[in-house]
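Can you keep this structure in mind? I'll have questions shortly.
A single protein chain has been omitted from the complex, and every remaining protein chain is retained in its original position.
Coming up: chain A.
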Amino acid sequence: MTTKHEQHLQQQWQQYVAAEAEQVELEFPQELTAKPRRAEIQIKPLWLTAAAFLMAIGLTWWLSFLPVPDSSKVEIANVPASSSLEVAPMLLAANYRLDVLERRIQQAYLQGASDAELEQLWAQHQALEN
């Protein structure tokens, strides 16, 4: 169902599009017709992946000759004596939408929601988990 707001908005956009679309179509440049061949699409990524892999190995081999500081000693030296590993930083939610849905499901249980309602919420939960 369209609300009054939506109708107003639709009207506004239609007016804009009508103005923008005045006498459409003159010319399309060549690029539109140039589509990549299917064979290229399938073969090239394999070549590129192999090349990238070889480059990564080459680069790593080259880097292995560079002098590397003993990172473990550096890390230990830089850690202040008072810091504690138990104080974990606050992170962003791993799956915010699932958090919100679980809160809704918990509320539904607390408020004695019907089986049908709970079933629907659990279906959404399953969809979000997959």
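Everything that follows uses one rule, which is that a contact is a pair of C-beta atoms (placed from the backbone, for glycine too) under 8 Å apart; a residue touches a chain by one contact, two chains touch by 3 or more; residues count from 1.
Here, contacts and distances are computed from a predicted model.
**Student:** Going by UniProt, what is the name of the one chain that was not included in the view, given "PDZ domain-containing protein", "PTS fructose transporter subunit IIA", "RNA polymerase sigma factor" or "Indolepyruvate oxidoreductase subunit IorA"?
**Tutor:** Matching "PDZ domain-containing protein", "PTS fructose transporter subunit IIA", "RNA polymerase sigma factor" or "Indolepyruvate oxidoreductase subunit IorA" to the record, the invisible chain is "PDZ domain-containing protein".
**Student:** For the chain that got dropped from the picture, name the residues of chain A it touches.
**Tutor:** Considering the whole complex, chain A reaches the absent chain at 3-6, 8-9, 12, 16, 20-29, 31-33, 35-36, 40-41, 44-45, 48, 52, 56-57, 59-61, 63-64, 86-88, 90-94, 96, 98-99, 102-103, 105-106, 109-110, 112, 125.
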